[in-house]
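Only one protein chain is missing; all other protein chains are in place.
Note that the chains are named A, B and C in the order they appear, and that numbering of residues resets to 1 at the start of each chain.
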Amino acid sequence: MVAFVTSPFDAVAGIPDGATVMIGGFGEAGQPVALIEALLEHGARDLVVVNNNAGSAEVGLALLIAADRVRKVVCSFPRQSDSWHFDEKYRAGTIELELVPQGNLAERIRAAGAGIGAFYTPTGYGTLLAAGKETREIDGRHHVLEHPLRADFALIRAHLADERGNLTYRRTARNFGPIMATAATTTIAEVTRVVPAGGIDPENVVTPGIYVDRVVAVEPASGARDAARHGRGAAT
Amino acid sequence: MVAFVTSPFDAVAGIPDGATVMIGGFGEAGQPVALIEALLEHGARDLVVVNNNAGSAEVGLALLIAADRVRKVVCSFPRQSDSWHFDEKYRAGTIELELVPQGNLAERIRAAGAGIGAFYTPTGYGTLLAAGKETREIDGRHHVLEHPLRADFALIRAHLADERGNLTYRRTARNFGPIMATAATTTIAEVTRVVPAGGIDPENVVTPGIYVDRVVAVEPASGARDAARHGRGAAT
Amino acid sequence: MSEAGSTTSRRGLDRAGIARAVARDIPRGSYVNLGIGLPTTVSAYLRPQDEVTLHTENGMLGMGPEATGDDVDPDLINAGKVPVTELPGASYFHHADSFAMMRGGHLDVCVLGAYQVSVAGDLANWHTGRAQDIPAVGGAMDLAIGAKQTFVMMTLLDRQGHAKLVQACTYPLTGVGCVRRVYTDLAVFVLAGDAQAPTVTVTAAFDATVEELRELTGLSLLDGTGS
Partner (left out) sequence: MSEAGSTTSRRGLDRAGIARAVARDIPRGSYVNLGIGLPTTVSAYLRPQDEVTLHTENGMLGMGPEATGDDVDPDLINAGKVPVTELPGASYFHHADSFAMMRGGHLDVCVLGAYQVSVAGDLANWHTGRAQDIPAVGGAMDLAIGAKQTFVMMTLLDRQGHAKLVQACTYPLTGVGCVRRVYTDLAVFVLAGDAQAPTVTVTAAFDATVEELRELTGLSLLDGTGS
């Protein structure tokens, strides 16, 4: 059952040192900035963070990396024009990187949530990122065996939550939130607003409440708040 | 690009003898009755039909089976109190059956649409339905290797379509439609109504138009039309 | 138990009594899938204050009671194809998402009927194995292995008087080592241990002693009734 808490700090309670934490967002769209700031305040160290990127500028994940809380980043695109905190730790050898093609990242997260033991994909075949991985030819095409990616916690940013924990998202801020919610033992969502049960049309629920453990309302959307300092890195 | 046609008969044009045809629906909810009737009229034979069931009473898929158009049924639950047409053909040995656990059916269809070469699942391990299939122990749990399920055509029932072919569904009539649309070379949707582009909120599109090739509006929803004769078979 | 011995010819719980026993063991706030047939009746004994959310594998969370009259909508049915209703806070999703929910271990409890259950928790409920019977599996194999806990509801004895809780299933299996609790008219059994050293504990008995249950099943049952 979903718990509604009143502060981001309460929302991230109990995340221990060494936890694997998925963090939603593609760049800043969908990045749960309030939860990340709370995690920074909270103090957990030695984290393994799963995110598409490795932080940018002086916000959210970048600050967590800057504060040496992150032991390892699992992501598809760490290098951005403003990813200086990650760049510095990476070059200094104080942060690990597991680089995963973005589609494999998404599919591995989905597989964890869906109870798939492993899957074969053509993505990455014959490349450095498949080095040492099991391969198989299926219907004349080469595939690589990929495994699910799970987490202890998922921190995501959604738009609306209803009292049953059902979530909607805004535009491309949807990105990794729905799949990360399925792949973590405990999913924590920051949202713009909480509405009564029935306040979201059942046809339009994107993340059913079964996947959501804690919800905290934080206004306004962090994306909107940070619009002014929104850079345009050459990044995917 | 999506083509809008004016009759179900035009919608199913070009389905050849021997085609593999996915047919949406779980029982009658989401069953594209108008398209199936058109396919019956159209005359294609020797079909391989993928559906959750094997037809019921005297409607839709059951009539296609009764008319000896179906060589093989791939489904999870053929046996219903009113599946007499299938029962008769099956007992007479004139129709083949590939029985697939419902979750594997759904996941195999999804895999076909998602470009997954094969996947490992715990479902069915140690049962007759996994006999002869490759198995593997992953993290201490036994898994069975399952392969994608593709089709030449998918016939589905949706609710609204917009001019770009985006679709919504009604309640549990959503069932197999969205995944079958991704797994067929040609997807044909019967819908209740076509609205202008932008007539469906982009947040609420369930099947993006990229998956839809032909749309035909048929009113009223077949489900509603057939409500009166709706039986309650002990079936899943 | 008030339902025990309610007719003179019957001993143990009637169907409603078994359903009530299952309902009592479903933790507050659980997400639950009730299999077709007997398990469906459990919903009648879940109270609103239990805050149990029902999943139906044909694509819905937050399923309400069976629909009647004008509430019947052919597009809103349960896995048994019976028209049902929608509760506030419900959600709809397609079949792959619905089975991902089940197979990914997100449901707390799944309740299924059975032909047989073995002491190691093997379940047989989809096929008699008889050549003349048309096999049909539906979502049974996914449900059996997918939920955090799988409960079985059945009469302890079949029509021939043979126990359906057995050392090893003779019917074709639905899932291996997946059943945690077995609710029957005569007793509730908790299965534990592993495949090599399974244990069966009787946690409640209805109009029967554990010794009688041992005789009926031929199994080494542990007595957990506290009697």
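In the analysis below, contacts are C-beta pairs under 8 Å (C-beta built on N, C-alpha and C of every residue); 3 or more make two chains touch, one makes a residue touch a chain.
These figures come from a predicted structure and were not determined experimentally.
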Problem - Shown chains that the omitted chain touches within the full complex - result: A, B
Exercise for the section: Have a look at A:40, A:66 or A:129 and name the one touching the chain we're not showing. Expected result: A:129
Fill in the blank from the handout: Missing-chain contact among A:12, A:44, A:118 or A:173 belongs to A:173
Fill in the blank from the handout: Of A:107, A:162, A:190 or A:213, the residue that touches the missing chain is A:107
Fill in the blank from the handout: Residue list for chain A contacting the dropped chain reads 26-30, 52, 76-80, 86-87, 90-91, 97, 99-107, 109-110, 121-129, 142, 169-179, 206, 221, 223-224, 226-227, 230-236
Problem - chain B, residues in touch with the chain not shown (by the definition above) - result: 1, 110, 112-116, 162-164, 166, 182, 196-198, 202-203, 205, 208-211
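Here, only the chains that are shown with their structure count from here on.
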Problem - Selected interface, A-C versus B-C, where C-beta contact pairs are more numerous - result: B-C
Handout entry: Centre-of-Cα separation between chain B and chain A, whole angstrom
Key = 34
Exercise for the section: With chain centres taken as the means of their Cα atoms, state the distance from chain A to chain C in Å. Expected result: 36
Practice task
Scan chain B for residues touching two or more other chains and write them down.
Solution key: 107, 121-122, 169-171
Practice task
For chain C, write out the residues touching at least two other chains, lowest number first.
Solution key: 60, 86, 92-93, 99-100, 102-103, 146
